[in-house]
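Working notes, structure below.
All protein chains of the complex are present and in place, except for one that has been dropped.
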Amino acid sequence: MSKIICQCGHENPEGSELCQACGRTLTEAAAKRKTHDVMRYEGMARRSQTYHSSIIDKIWNFFSSVKVGVTLIFITLVASAIGTIFPQEFFIPQNIPAVEYYESRYGIAGKIYYVLGFHDLYGSWWFMLLVAAIGTSIIIASLDRGIPLYKALKKQRVERHDSFLKRQRIYTAYEGNASDDVIERIGEGLRKRRYKVKAENGHLLAEKNRFSRWGPYINHVGLIIFLIGAMLRFVPGMYVDEILWIREGETRSIPGTEQEYFLKNDGFTLETYQEGDSEVFDQTIQRTGAIAKNFQTDAILYKRDENAVAGSQDELTEVDHHAIQVNVPMKFDQFALYQTDYIENELYKMNFTMDNKETGEPVGAFTVDLFNPETSGVYELEEGYSVELTGYYPDFSGFEDGEPQSDSPLPNNPAFLFNMVSPEHPDGEVAFVAIQQNLEPLGPNEYEISFNGIETRDLSGLTVRKDLTLWILALGGAIFMFGVVIGAYWNHRRVWIKKGPDSILYAAGHTNKNWYGLKKDIAPAFEYAGLDQPMDHQELKESDSSAKEEEESGTTRQHK
Amino acid sequence: MAQLASISSTLLYIAFLLYLVATVFFAGSIKSKKHTNQTGKNRWATIGITITLIGFASQLGYFITRWIASGHAPVSNLFEFITFFAMMLVASFIIIYFIYRLHILGVFALPIALLIIAYSSMFPRDISPLIPALQSDWLAIHVSTVAAGEAILAISFVAGLIFLLKDIDLSKGGKQAFWLESVLFGIILVLGFVLSATAFSVAGYESEFTFVNADEEETTVQYAMPALVTPNEGELLTEGAFSTGLEMHELVNAPRLNTVIWSIGVGAILYLLIRLITRRTVAALFQPLVKKANLDMLDEIGYRSVLIGFPVFTLGGLVFAMIWAQIAWTRFWGWDPKEVWALITWLFYAAFLHLRLSRGWEGNRSAWLAVIGFVIIMFNLVAVNLIIAGLHSYA
Partner (left out) sequence: MRVSILAVLLAAISYTIYSSVAGDERLLVKAGDQAPDFKLEDLTGESHQLSDYQGQGVFLNFWGTWCKPCEKEFPFMQNQYEVYQDQGIEVIAVNVGESEFKVSNFANEYGLTFPVVRDVNKDVMDAYSIGPLPTTMLISPDGEIIKVIKGEMTEEMVASYMEMIKPESQESSE
């Protein structure tokens, strides 16, 4: 590794722009760049700016570039926006194939959207790659800049070369003022503003809030931790996302818990706001109609004995009992159960009467549990009357070869084949009963089955969630916020005071941002020493058009 | 309670008027010949900021009384949220004003706040009860932090706009002059919307259509403005109401498109009138106001407000948002359009800071970025709710 030896004799690593000892510019190029740009990383050598030969160098340099980083951010930004043009696949109705949905609903644009894979944009490999590239860029760019910056700020010298001071935006040479007394008073004034003041050979370096410079690096660490958390979701066992549909009164194993936990739905409640609940709401309720107030599942949580095997129900012990509401999940172990959906009034039981057709008089009533009809099928009525259920079709869809068919085990459209036994017909009469349909397949009957009301119950849709990555994400988020706040709300400020020859006092100030604040901050110290405020050359330049030409001619912002 | 609600509305109305008066005083302050440097003490500006403070207190009164009347933080629908955003914008202006004492900021920040309040009042203003998803303390925490963050970021737009008005040489024309004029035209369109909506509402105009929606169901829909476009297979129910009979595709929200057409129409007429009467571009009309503005200070204010606003926005729009989403929606992130646009906003300002910090994008470029950032925020605030509408569509 070759070294750059400064005029002051200090050896600087290859690639340095400013001498780390005295602050002289080391290269022609550095002299021409804006002071603010050179000062950003204290003129330290950065790996990405120095080596360009090997493949590793090239990859490293690619990702360490802020230009590349910002480009990646913009691509991600545009891609994210495209993903909101039409709803993503997980928002569209589940019962229609995505390919049909996009085309039928959004026409040719929808088809293109689907064909390009934008219907699942955020889960696509290329979007993940984009985010991964940003993560890589964050890591490499931070290492490439943070480490040299840390080294440079750690071993700052108090005395800097005149040229370094002259380049600063805040700079004044006070002629005939370089007395130790004045310097001491400036130092004292700055100390009062909580600067750390180091003195060496009569020169001063006052510095405050250096930690603010670490803000960007700290927030990048937070982001990386967050991204690691997001990646860990894909490790088996870290993440569970299941839906548990549970009817009122049912006990079901909670998916994702490996049959360790069971839940009983002890009742589902849906409440809406009523007019008169609060007079201020009445107008809205009149305008928009019913507004939901509460969705609630009264849940009992059971734990199954560890040695129990799947299918055995007897070893359940109650561990918790409370209401699950939106915004109030039930938490247990590492899981949480959320109220996310419901179906109201699913058919549960059907009541029937067996009537004499002629008189219309009922000879008995019975109830069929649509989820669990009498195993024998026999419903005993009074004195010699009974009904035998010979066929049950919970989701009746029509006849096939004379046989009634059922599409599913759910009682969406229940149909029944009954054999009605009466004293007159001890062998029974056959009736087929479905909703709005009564058939007498074996000829006219004397008796009939009449529908006599239903019982319904609600289904509660609960989301089962386990996410072991949450604490990592929270940690990453907290570190990010901490880094952003110290980087944004504090400013690294430095003032150099140099006792020059001929009793000239050089004063220069630098901050990474908020120059207005720096000027206000240091003014009292100079006033205390009986000096005018040091000048802001940017402001001077603005009011002085000749300064503009000076910059254009290539010389940096130097004081005349 | 109903009485409190009506006091609340009155307080908001008072605040609106006070901001209007304060704007006039701030405009006076920059005209004042005594103060050429545009900062520091100035009698006009002192009166201006005092009235602003009283207006802010009045709006705070609106907020508190409405909170008491409804029993929940009044940030639960579009009217409430946008009004609160305007209040935070005024608060941010007040804070930045007391740091930098730059009078010109008031001349632009307050009218923008006024326009936003006027815009918010175009949405249903009645107090609605909270649906289960919103019944959480996080409603107040998340929404108010987001609004505060976005409002502080909006100050950078104000500073950026003033910067550009002064910085861009309008006499030469060119791209920058065109885009600056476009931004101002956009603001006039919002004014066009407010004016046309108010005019028809004052006139009591209303009409009703039945139509067939995308799910093939027959529905009715209200029009608050004469129908220039009608819904898919729409039939006018209101007698004597106006209709062109121009049917739109089933996916198009015809009444909204109708409103947009009216706003653009009225806005464009307004714009043309200004151009015809003054014979100058709108940017050129404003330019004399900013003649004495200090570019360096505007650049600093713009940058500073992004620096202050970015962490606040991150906290409210991402961190608190994720915590609440985990509680209410079972997952901290679900690619809901509003979430995505919050991410886009965040990425955009992250890019802004990187460009500024590492690539030296200052002055003019930084000002343009601030303007674009505000457009993104407004898009998320307005368009995502009205056009895309996912889980956040409460209004």
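The first chain written gets the first letter, and so on, giving A and B; residue counts start at 1 in each chain.
Simple rule for what comes next: a residue touches a chain if its C-beta (ideal position, glycine included) is under 8 Å from a C-beta of that chain, and two chains touch if they have at least 3 such contacts.
The shown structure was predicted, so the numbers you read here are calculated from the model rather than taken from an experiment.
Asks: Which chains here would be touched by the one that got left out?
Replies: A
Asks: Tell me which of A:33, A:111 or A:252 is the one touching the absent chain.
Replies: A:252
Asks: Touching the left-out chain: which of A:408, A:437, A:456 or A:503?
Replies: In the full complex, the listed residue that touches the missing chain is A:408.
Asks: Please pick, from A:2, A:53, A:94 or A:372, the residue that touches the omitted chain in the full complex.
Replies: Selected residue, touching the omitted chain: A:372.
Asks: Just name the one of A:389, A:439 or A:504 that touches the chain not displayed here.
Replies: Considering the complete complex, A:389 is the one touching the chain left out.
Asks: Hey, which of A:139, A:158 or A:504 is the one touching the hidden chain?
Replies: Answering carefully, the residue with contact to the hidden chain is A:139.
Asks: Of the residues in chain A, which ones touch the absent chain?
Replies: 47, 56, 59-60, 123, 125, 128-129, 132, 135-136, 139-140, 143, 228, 231, 234-236, 250-253, 255, 258-259, 262, 309-313, 371-375, 377, 389, 391-392, 394-395, 406-409
Note that only the chains that are shown with their structure count from here on.
Asks: Give, as an integer number of Å, the spacing between the C-alpha centres of chain B and chain A.
Replies: The separation of the two C-alpha centroids amounts to 25 Å.
Asks: Under the stated contact criterion, what part of chain B meets chain A in this complex?
Replies: Going by the criterion above, the answer is residues 1-2, 5, 69-71, 100, 124, 126-129, 131-133, 135-136, 214, 251, 294-297, 300, 303-304, 307-308, 310-311, 314-315, 318-319, 322, 326-332, 335, 337, 340-341, 343-344, 347-348, 350-351, 354-355, 357-360, 384, 388, 390.
Asks: Which positions of chain A touch chain B when the two form their complex?
Replies: Per the touch definition, chain A meets chain B at residues 34, 36-37, 40, 66-67, 69-70, 73-74, 76-77, 80-81, 83-84, 87-88, 90-91, 105-106, 122, 216, 241, 273, 277-281, 283-285, 287-288, 291-295, 325-327, 329, 336, 338-340, 463, 465, 467, 470, 473, 477, 480-481, 484-485, 488-489, 513-516, 538-539, 542.
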